[in-house]
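Heads up, one of the protein chains got dropped from this complex, but the rest are sitting where they should.
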Amino acid sequence: MIRKGRATVTEVTLDEAGPIHALELWDAAGGDAIAAALGHALPAAGRSAGIEGRQVLRQQPLVWLLDGAGFDPAAIALALGPHGALTAIGGGLMRARLSGPGWRAVLMHDGVFDAEQAAFGPGCTAATIIAHVAVTLHVIAEGQCEVLVPASYAEPLVAGWRRVAAGLA
Amino acid sequence: MTGPAARLTRPLVRFRFDGRAYEARAGDTLAAALLANGVTLVARSFKYHRPRGIMAAGVEEPSALVTVGTGGRREPNTRATDVIVYDGLEAFSQNAWPSLDLDLGAVNGWLARLIPAGFYYKTFFGPPRRWMIYERFIRKAAGLGAPPVEPDPDGFAHRAAFCDLLVVGAGPAGLAAALAAAEAGQRVMLVEQDARVGGALLRDPVTIDGMAGVPWAEAAAQRIRMAGGRVLLRATANGYWDGNLVTVVERLAEPGQAPGASRLAQRLWKVRCGRVLLATGAIERPLAFAGNDRPGVMLSQAVRGYVRRFGVVPGRRAVIATSHDDGYRTAFALAEAGAEVVAVLDGRATPEGDLVERARARFPVFAAARPIATRTSGHRLAGVTAEVAGRTQAFAADLLAMAGGQTPVVHLHKQAGGELDWDEVTQAFVPGPSRQGQRSLGAAAGRSVLAAILAEAWEAGGGAARDFAVEDPCGPAQPAAAAVIPARLPGKAFVDFQNDVTLDDIDLAWREGYRSVEHLKRYTTLGMATDQGKTSNMAALARLAQAQGVAIPQAGLTTFRPPYTPTTLGAFAGPAVGDHAGPVRRLRLHAAHEALGAIWLPSGYWFRPRAYPQPGETPGEASLREARMVRSRVGLVDVSTLATFEIAGPDAAALLERVCATTVGRLAVGRGRYTFMLREDGLVFDDGTVWRIAEERFLLTSSTGGADRMAQHLSYVRNVLAPDLRVSVVNLQEHHCAAALAGPRATAVLERLTGDAAPLHMHCHRTAIAGTAVLVLAASYSGERAFEVYAPGDRIAAVWAALLAAAQEAGGGAYGLDAMDHLRVEKGHVVVGAEVDGRGTPADLGLGGMVRKAGGFVGWQGLQRPVLADPAGRRHLVGVESLAGPLPEGAMLVGRAGDEPQGHVTTAAPRVAGEGWIGLALLRDGASRHGETLHAWSATRGLDVPVRIGPPLFYDPEGARYRD
Amino acid sequence: MLLIDCPHCGPRAQEEFGYDRTLDSLVRIEDAPDAAMAALYARANPRGEDDEIWRHTFGCRGWMVLRRDRVSHAILSVRPLGPEALP
């Protein structure tokens, strides 16, 4: 439970998302090939996998986001072969980082997703809508959540979160 | 400690009413504070401007409406019972002129017989203009408070919440249920509209498990919080929607009060609930008798609340009129506080029981007694005439407390789709079967025995069965029998106190055939006031049932609609007002355009550069200069907002052929084509270009405004119509940013930057600019040799800067959307929203030749329909050339002014190459009318311009300027 | 607001979804013109249950068929629509 008081101080930063690729698979063999290339299985819906700089998020039923500079897109594409397609999308996204115990409360404002549920912990992801903008949430740590935001909407959205965060403090 | 002595221990707070300064005690409602100061005349009623005081103590108050606050925080029609006094509160009476005390509007009361319910339907005939004269006076007389005129200085927040259990109402039932659930580890939320927990415990001196009621309640709330539960005060659950969603409005500042550091006046919680328990209490019913609306006539439990909770005794000589035991509690409370109880008028023929006997020992108690009229002195109650066992008896009194039965608050239960049952004993609707699993507790469920209520609520919250020890000095409460509505009464007996609907009005509506409860309500306006019928609906139903000779449930029931209590519009709107009234989409190159002095053009949620005027230039002059710069030298325009999609996979062409009405599959790698898309009805809805950037990878562009719709359409075709294709569709509108370089010097500018040979027209290739990998598409929208240079959003700034510098060096510069529009009109390119208006076929737009005859794309079937297939009589795209001056965009094309339109000018522009005005138009049978002279007639602008119809192409018809 | 049990994401708020069309109105590209227009322009529109195509537009972008009661607003079933989901 999030309470008022000093503990809720939440910082919000906004940066370029950096390299992100959308990986779409057309068959199970593609999943196996990618898992072999990555060294781990592709995550299930609502989950991420991988290490810092090489995060895989399942974003759509058949689409995963490869998030981070640690991937070699050419190698992935080679491993993928005829089982799917890889497309760069990172130039269209900004990465907001909400740090501090109040991040869950901040994301509940103008949102509809239950970011306060206990089960939504590190390694969890969710695509949802906040203030009319489609965003992807990714819990990095108990006190930190990253949000991928379409670049054109990012500044007003983050300004709103900062206002909310200030009001919670 | 309760009562008048306790009152003095609370801090002083100062407020003003109608300009006069008063003192209140912290925690007082405005109503309590006014009563404490002896202010009994508070308001005037809606129709007859009758003097009104305070009747209730809660949100059901129909009469005591005042305006609270000033400037943008002014809140008209605020119930004095629902605002907590704060230091500096300013309240004003309303709907009275020249003053509350002497209100000329009261003349309506004398005319009452002329203006019964629905009188306006029967008179004020004549032409509409005449009605509007009467209407002006009616409008001025109607309304209650004056609205604010300034913008709201404060904010409103929207916040989602999720819980296993939401409990509405923090009276004993709600507290017990929430406590049981919270301590069992559930995610619990408890909301209470009042500023304090306790509900009925605030007015009745009971003990629970040996603790006095109020401390018990406060301790319970504290334990709920300790267990992780969320307890909100001044928070009203006002709507129970589908999907177990309950909206709760939390007041963070009182009406008219400046909010704290958050600058928020209210917060709207959208609570998605596992389960909902409704412990919303009950509302006391007034009695029907002549003059039952006088200041000094109050609800009995409200009187008790003022005495016990606030320490305010609303009268010195009190008559209690009751239909059941509860009225006696008020008699005892008043007597304890030092008031004289002149009479207890009990409507029952033979009231009996311990409580009644104890009362008889202290007060004059009359059986089979009911008030029939009142007498006033000044504007306040001075006496009550009662019928006692068939005889009339008068009492001098300044307070009359009415206990006419209880109406359980079933609003949320009904909003949630629940049904109602009828309880014969209390003559009340109680919650019946529910649709969303909601359950009602306590008085809201028609219960009256506190120990049983607590036990039931505890179990409903998930607690193990247990008993609660309750001690009540008045003994256990009995079910509240309802007062009978008398068949005939002298004078005005009000049912709806705010809208001034009397029993006579209901009878008149019945006589005139407005007999369904909805007709009655709409004809008399009963229940339509700001109190939403909380105190009036049951009496009206009873009257209706009497007239029909049926039981109340057969008389019908009106719908319970959100909100439960009137809710500030700002709370519904949330933060989406002012600058945030719509999302703003910002270009990646926003700052670069600002630096160039751009003026902005709203385009959906985007703001795009319209033109870059130089000092002294109008936007129109700037656009024409920019367009001519493109024609003569070179220009650069930001086209980043275009919808772009990458379509990859072995079946990419197959998918595109389903979406596009043109041929795509035969496109060679490195080549592009113009294309357009149809809806299923065969009409064009968007256009763009398609490029084969690799054997199994295409880039599709389409219009900015249609981007979301196209994304949805592509996803639909791919996932629903063609799930078996091996293809990936990725929306890259945000990822791809682009600048279009156009003009006779474009090739040179581009080649100098890339060091590569520029691609041929409708070819594409990858290269690099300013160290950034870019995709160059050689497509011309302007009619000049042109290139769209694509780079990822995070890299576009450098690319733009390099292109702009090179263009400037070549004698060019940036151009805006207006120049782009001028250029495309000369070339006859259509635009979605103007020429592509969702009503045209490809042939209408001159694109019929590009349609794949074999079909196989969305919309091919619709296009076969006879009216679409036959071009005769349809509107065709044509060019129009003004024969005299500027061409009004949107003007009708007519044979001569006054004729019926044959078409209209979709876009108008000055010629870039040459002088004069040209435009595009949709004209009936236009394809065969080239050379005709018509008039572009704009009656709204007083313009009539002769035009010549021609082909939609005004410049370089062979395309020599951009072909290689 | 409806709570829709997305086959991929679990229960989510209606705000994330968009209604697209009824299942009975689906026009296949290979349908003959008359059949296509009949499907497009003739809806059962029952005052009761019907199958509807919805999309989790602002969530996982997935498509689904909802069996829904138009009076009670109860959602009786949800099944995914689109390419076979991978394990």
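Read from first to last, the chains carry the letters A, B and C; within each, the first residue is number 1.
Heads up, the rule we're going with is that a contact is a pair of C-beta atoms (placed from the backbone, for glycine too) under 8 Å apart; a residue touches a chain by one contact, two chains touch by 3 or more.
Just so we're on the same page, contacts and distances are computed from a predicted model.
Peer 1: Out of "ABC transporter permease", "NADH-quinone oxidoreductase subunit J", "Sarcosine oxidase subunit beta" or "Membrane bound protein complex subunit mbxF", what name does the UniProt record list for the absent chain?
Peer 2: "Sarcosine oxidase subunit beta"
Peer 1: Sort by label and list the shown chains the missing chain touches.
Peer 2: B, C
Peer 1: One chain is left out of this view; which of B:Ala212, B:Ala576 or B:Leu883 touches it in the full complex?
Peer 2: B:Ala576
Peer 1: Given the contact definition stated above, which residue among B:Pro62, B:Gly213, B:Gly682 or B:Pro842 touches the chain not shown here?
Peer 2: Missing-chain contact among the listed residues: B:Gly682.
Peer 1: Can you name the residues of subunit C that touch the chain not displayed here?
Peer 2: Residues 1-2, 14-15, 18-22, 37, 40-47, 50, 52, 54, 68, 70-73 of subunit C touch the chain that is not shown.
Peer 1: If the hidden chain were put back, which residues of subunit B would touch it?
Peer 2: So the residues of subunit B touching the missing chain come out as 46, 69, 72-77, 113-116, 119-129, 131-132, 135, 138-140, 142-152, 156, 158, 239, 241-242, 245, 247, 270, 417, 504, 508, 511-516, 518-519, 522-523, 525, 528-530, 532, 559, 561-563, 566-570, 572-574, 576-582, 584, 601-602, 679-683, 685, 833, 837-839, 862, 865-869, 888-892, 894, 898-901, 904, 937-941.
Here, only the chains that are shown with their structure count from here on.
Peer 1: How many angstrom lie between the CA centroids of subunit A and subunit B, rounded to a whole number?
Peer 2: Once rounded, the distance between the two centres reads 32 Å.
Peer 1: Hey, what residues on subunit A touch two or more of the other chains?
Peer 2: 26, 63, 112-113
Peer 1: Quick one: which residues in subunit C touch 2 or more of the other chains?
Peer 2: In subunit C, 1, 13, 57, 61-62, 82-83 touch at least two other chains.
Peer 1: Considering only the defined contacts, which subunit B positions touch subunit C in the complex?
Peer 2: Those residues of subunit B that touch subunit C are 160, 241-245, 270, 272, 417, 435, 658, 680-681, 712, 715-716, 719-724, 856-858, 860-862, 864-865.
Peer 1: State the interface residues of subunit A toward subunit B in the complex, per the touch definition above.
Peer 2: Touching subunit B: residues 1, 16-18, 22, 24, 26, 63, 82, 84-85, 87-93, 105, 108-114, 116-117, 131-133, 150-153, 155-156, 160, 164, 167 of subunit A.
Peer 1: What residues of subunit A sit close enough to touch subunit C in their complex?
Peer 2: 25-28, 31, 45-46, 59-63, 112-113, 126-129, 134
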